[in-house]
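Apart from one protein chain that is not included, each protein chain of the complex appears where it belongs.
Going by the order they are written in, the chains are A, B and C; count residues from 1 in each one.
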Amino acid sequence: MTFIQTILNILLLPGLAFTLIASIWLAGVDRVLVARMQRRVGPSLLQPLYDVLKCLGKETIIPRKANEKVFLLAPVVGLASVLVTAMFLPVGGVSALKVNSDMVVILYLLTLASVTLIVGASASGSPFAGVGLSREMVAMISYELPLVLVMLTVGRVCGKGLATFSLSTVTAYQAANGPLLLNPVLWPAAIAMLFVIPCEVGQHPFDIDEAETEICEGVLAEYSGRPLAQFKMMHNVKMYVMSGLFCAMFLNISTGFILADILIYCVACTLVTFVSMSVPHAVTARFRVEQVFKFYWTVVTGCAALSLILVWIGL
Amino acid sequence: MTFNYFVSFFFIVLGLFCIITRHNLFKVVIGMSVVDYGTNLLIVSIGASNKGTAPIYAEGEILPGTWFVDPIPQALTLTSIVIGACITAMALSLVIKIYHRYGTLDTREIRRLHG
Amino acid sequence: MLFNLDKKITEAIDDAASKSLWLYHINAGSCNGCDIEIVAALTPRYDAERLGCKLTGSPRQADIVLVSGPVTLQSRDRLIRTLAQVPEPYCLVTVGSCPCSGNVFKGSYAICGPVDKYRHVDVSVAGCTPKPEAIMAGIAQAAAILKEKRRGMHE
Partner (left out) sequence: MENFPILAIMTLFMGAFINSLAGRRSYKARCAIVFTTMAISLILVLAMVPSVMGGGEIVCYWMGGWAPEADWAYGIGLEVDALSLFFGLIVTIAVMISGVYSFTYMKHDDSQVNFYTLFLMLAGSVLGLVLSGDLFNIFVMVEIMTFTAVALTAFRNDTEGALEGAFKYLVVGSLGSMSILVGTILIYACLHTLNLAQIAQMAIHARNPVMVIAFGFLFVGFCTKAFMFPFQPLAADAHAVAPASISMMISGVLTKCGVYGLIRLVYVLFQNIGQTHVQYLVTGMGCVTMFICVTMAFNQHNFKRLLAFHSISQVGYVVTALGLGTALGLSAGLYHAINHTLFKGLLFLVAGAVQHQTGTLDLDELGGLSKKMPRTTALFLIGAASISGIPPFNGFASKWMIYQAAFSKAVNTDNFFYLLVCGVALITSVLTLASFVKVAQSAFFGQCSVLCRDAEDCEKGMLVPMSVLAVLCVVLGLIPDQFGTLFLKPAAGAAMDPGVYISAMLRGADATVMPAIYGYVGAWNPVFFIVLLLIVTVGVTIYSVSAPLRRPEPLAEGDVEDEHVLPENAKYEPFFSGEESVHSHVGGSDLFWGFKENWKKYFSFWHDWHSGIVNDYELYGVVFLAAALIYCMLFV
C-alpha cells in the first residue's frame, strides 16, 4: 500500500501535478498583482502557461558556436532538479519524498538548478551569455550565505537541543507550538529569507543574469523554442519551491484535517509570493551587480546572523 | 651539556636568519646547510655525556661503573648528514641552472611565479 | 495517443501562439518618434501586457518584430541579419510610415527602400508616430496572423 501511496504522492498531490499547477498559479498571480499595483489591467492569470506553450511551439535554433549536447541537456536537468526539489516540500504536513535531512538536499538541488542555467549559458557560446553567467554566479555567491544561516537557525530552534536538518521535525515542532513566525526571535531570519527568495528565483529587482535591457536576455540570449520553454518553466517552479520552503519553515499551520492544511498552504504561498516577489518588483529598479553582492553580504546576512546569535544564546 | 644545546639552537637561528635576509641564492643554500649543521649538533649532543665511553665491549667484559654513550643518535646523525649533503647538492645544481636561465642570482629578480 | 491527447496539446500550443506575444523592437534608423510610442504602448497607461505582450532583449525569443524607421544604408545589413536570427512563426510589424514608404525621406541617397523589399511585412501600422492604440491594434492583428502561421507549420 505505501508504495502505491508514494507513487500517488509523487504524481499527484505534493508531487508533479500539484507543483506544476501551483507554479503556474503563483507566476500568474505575481504578474497580475504587479500590474494591479501599477493600476493597469495586466495579463490573464494563465499567462505563464501561454508563454511556456508558445515557446514549445516555436522552432529550436542550435547556434553554430554552441556545444549541442550540453545546450539541449542543461534545461532538462535543470527542470528535473527543480521538480525533484519540489517533492521535498511538506504540503499540509505530507511531503512526497522523505529523507531525514532534506533541507540540505533542497539547498544542493537548488544549487544544481542554478549550475545547469550557468552551464547552458556557457554552452550557447554567446558573449552576452558569458556576461550573464558571471552575474548569475555572483548572485549565487551572494544569496547562498544568508540562506544557509537561516537554515541553521531554523534547524537549531526546531531541534530542541539536537539541531536538525529535516523538514519533518520542523513541521512537527511547528505543529506543537505554533508557526515560527510568531516567535519574535526569528523575525530577522524571516526577513532575511524573504530577501533571499527574489534573488534565488531571479525575480525583477535581482534578475541581474537575465537583464533584458543591459545584456539582451543575458543567460538565455541564444535560447529559443523548447529549451527556452523548459528554462521559463524552471523559473516558475523555482518561484513555487522558494515560497513553499518559506511556508514550510515559518508558516507551517497544521489544523486537524488535510484539506484545510492544503488550502492554508496555498494561501500562505500566494501571500509569500506577493510580499517577497511582487512588491520589490513593483517598487524598485534593477540592482547593479556589485550592489546585489554588497546588499546580500551586509544587510541580509546581518539579519540572518542576528537571529542565529539570538537563538544560540538560548532565547 | 647545555652549552651544546645553546650552540645548536644558535646555529639553527643563524641559518634561518641567513636564509631570510640574504638575497643571493648561494647564501640561501649556505643558510640551509648551516641549519643542517645546527640540527646535527643537536642530535649528537643529545646522546652524548661527559664521562661516557664508546659502547664497544667484548662479551662479559663490562666493568661496573662504566658509562656508555647512547649510539642511536649518532646513527641518526649519519643519516641526517647524508640527507643534508644531498639536499645541498640538489639546491646547488638548481642554482646553477637558474643562473643559466635567469642570468642573475638575486632572489628579488627571480619571481616569475607570483600572485 | 490515448483519446487524441496529442491533438489537444497541439491545439493548445497553436492557441497559445496568439495569446503570448513577445515583442522585439528594431530601430532601422528611425527618428525615435515611433520608438517612444512603442514603449508608451507598454507603459501602464496603455498596458500592452493585456494582450500578453512583453519586451524581450534578444531576437531568438521574439514573436512579433517591430521595425521602426526608414531602412538607412547603415542599418540595412543589421536589419536583415537580425530578422534572419528570429525563429519561425514570427510576424513582422512596421511601425510608422517610414518603414513602409520612406515618408519624407523617400528618394534620399541614404535610404534603402521600404522594409518589404527584404521580407514580407505582415502588418504595417501607418502614421507619423502612430498612436499607441494604433500600435496595439496592429499587434492584435499580428496575433491572429501568428496563429495561422503556427498552424501552417504542422505540415
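Here, a contact is a pair of C-beta atoms (placed from the backbone, for glycine too) under 8 Å apart; a residue touches a chain by one contact, two chains touch by 3 or more.
Everything numeric here is computed off the predicted structure, so don't read it as measured data.
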- Check the whole complex and report which displayed chains the hidden chain contacts. A, B, C
- Item | Of A:43, A:92 or A:225, the residue in touch with the unshown chain | A:225
- Message: Among A:47, A:126, A:183 or A:307, which one touches the chain that has been omitted from the display?
- Response: A:126
- Query: Since one chain has been left out of the picture, which residues of chain A touch it in the full complex?
  - Reply: 6-7, 10-11, 15-16, 56-65, 67-70, 76, 79-80, 83-84, 87, 96-97, 99-101, 104-105, 108-109, 111-112, 115, 118-119, 122-131, 133-135, 137-138, 140-141, 144-145, 148-149, 152, 155-156, 159, 161-163, 165, 208, 216, 221-222, 225-226, 229-230, 288-290, 292-294, 297, 308-309, 312
- Across the whole complex, the chain not displayed is touched by chain B residues 12, 16, 19-23, 25, 28, 32, 35-36, 39, 42-43, 46, 70, 72-73, 76, 79-80, 83, 86-87, 90-91, 94-95, 97-98, 101-102, 107-108, 110-115
- Message: Could you pull out which residues of chain C are in touch with the chain that's been left out?
- Response: 1, 6, 9-10, 13, 26, 58-60, 75, 77-82, 84-85, 87-88, 153
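Everything below uses one rule, namely that only the chains that are shown with their structure count from here on.
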- What pattern do the touching chains form: line, ring, star, complete or other? other
- dist(centroid_CA(chain A), centroid_CA(chain B)) in Å evaluates to 63
- Between chain A and chain C, what is the gap in Å from one C-alpha centre to the other? 33
- Query: Between chain B and chain C, what is the gap in Å from one C-alpha centre to the other?
  - Reply: 83
- Message: Please output the residue numbers of chain A that touch at least 2 other chains, ranges allowed.
- Response: none
- Message: Applying the document's contact rule, which stretches of chain A touch chain C when the two form their complex?
- Response: 31, 35, 38-44, 47, 49-51, 53-61, 128, 211-213, 215-218, 220-225, 228
- Per the touch rule above, chain C residues touching chain A in the complex are 12-17, 19-20, 22, 44-45, 47, 49-50, 52, 55-58, 60-61, 63, 85, 87-89, 150, 153
